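Have a look at this one before I ask anything.
What you see is the complex with one protein chain gone and the rest in place.
Take a look at chain A:
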Amino acid sequence: MESLVSTVRSFYQTHQAETSKPLNYQEIISNFNANTTFQNETADNLLNNLVPLFPVPEFTLATITILNNIIGKVQSKVRNLNEIEAVSNLTGINEQKLMSELENCLKNSDHKQIEYSGDMFADLCHFYTNKLIHLNQAKKGLLTINESIRKLQYDSHNAKFNTNQMTTVHSDLLKLSLSSKNFTLALKLMSNEILDIKKTSCSTFDAKYYLSYFYYCGCVSASLKHFEDSLFYFEQVLNVPANALSQIMIDSYKKYVLISLIYKGKVLALPKYTSRKVVNQIKPMCSVYHELASAFIDYELDKLNSLCQKYEEMFERDRNNGLIKQLQNAFYKLNIQKLTKTFITLSLSDIVAKTRLNSTSHAETLILNMIRDGEVFATINQKDGMVSFHDNPEKYDNPSLTNQLTGEIFGCIDMENNIKQMENEISTHPHYIQKCQANAGTGIDEIDQLLQ
């Protein structure tokens, strides 16, 4: 133990001695991994005796490695557990102390050192997140994880934080915010365009994190009823190149079907470039949802309701019961919106008959609510029970629209710039140049190459 501490310190000190040079973290981390002394110690021992000896931020790397070792020792080794179940039972350790040490480490670590141990740091984040969710204290971790993401995004080449970079910890923040129903930080994170992915020699990036990030994005947007965004995010999950189906994709597809029914009244088709495998295999796995969709589209209210009841347990298990309830409401709303397209006036009793509502009073309150929410433009004449449907009063001639339009245009311009930048990166990439030069004399156009 003592010897370990001294070796670790010596790693740092030898480098600090040569103050002219910055620390060579790469070397430290490889030395660390070679040193196996603390693998024989118990987790509790490590936590109580070793961790306090290395204060962060100076000894960030040391702390990260030790904490990782502790977690590795205490985590349940049973296979086939999901992440949260895996952290629910920690053996032989003081949980509270571990969590506070973790928090301290995540909060105060040095981002320059983190860059060399991205994976280990991310693992700490995942563990911390899952444990907090398990303890139902998700709110506590929001700021910490947000800060951790920023630290992970540090890029030493440009010596700045690349906020447009996606890390594996992104999904953790969304998980926490969903669990705590606090979406401020999540929305801020989601509003950052993703223009890069953190994938280097010391931070791997598994497709799982990409999938779950967009899955959670979809869930957050759906919770806030931003259905259009939500559809976009779920679509991203389904569009990942795939030669196997992931459970995340299946769950996304289920939500995708429900939300597109609620929002558009029909199941939107997936883009053409969605992997064949996904298109072919996902439908049979979500047959109940398709049954639901066809009942919804064919206006079979009874069938819809009976399906909802019949598969209630399954929807509960898929955590889609909230969406199912919204779907049942949307049935009436969409029907009323359809009526506005076809009618100028219609009596309340006719509306009841055409939308299969229970009573005129129910229809009236529903329409009143919809008028209030701007979902339909109508007036109700209580004298003769007539509803007059109007055109959209938006005449597109007010300053706020101009403002919105300008905003959108600038958004598009930004996007265009991003694309240009990516193109520049490609066209200045050594591989690309090499290839172009190889073909320079042969008459093969670069466009030809792309076409091939």
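In this text, a residue touches a chain if its C-beta (ideal position, glycine included) is under 8 Å from a C-beta of that chain, and two chains touch if they have at least 3 such contacts; residues count from 1.
Basically, contacts and distances are computed from a predicted model.
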Complex member absent from the view - protein name from UniProt, among "Metaxin-1", "Prefoldin chaperone subunit family protein", "COP9 signalosome complex subunit 1" or "FAM96B protein": "COP9 signalosome complex subunit 1"
Options A:Ile84, A:Leu135 or A:Ile371, residue touching the unrepresented chain: A:Ile84
Contact with the hidden chain (one of A:Asn146, A:Asn162 or A:Asn320): A:Asn320
Which of A:Asp44, A:Glu58 or A:Asp196 contacts the chain that the document leaves out: A:Asp196
Positions on chain A where the hidden chain makes contact: 80, 82-84, 130, 133, 166, 175, 178-179, 181, 193-197, 199, 205-208, 210-212, 215-216, 219-220, 222-223, 228, 232, 235-236, 239-251, 255, 266-267, 271, 273, 294, 297-298, 317-320, 322-323, 338, 341-347, 350, 386, 389, 391-392, 394-396, 401, 404-405, 408-409, 411-412, 415-416, 418-419, 422
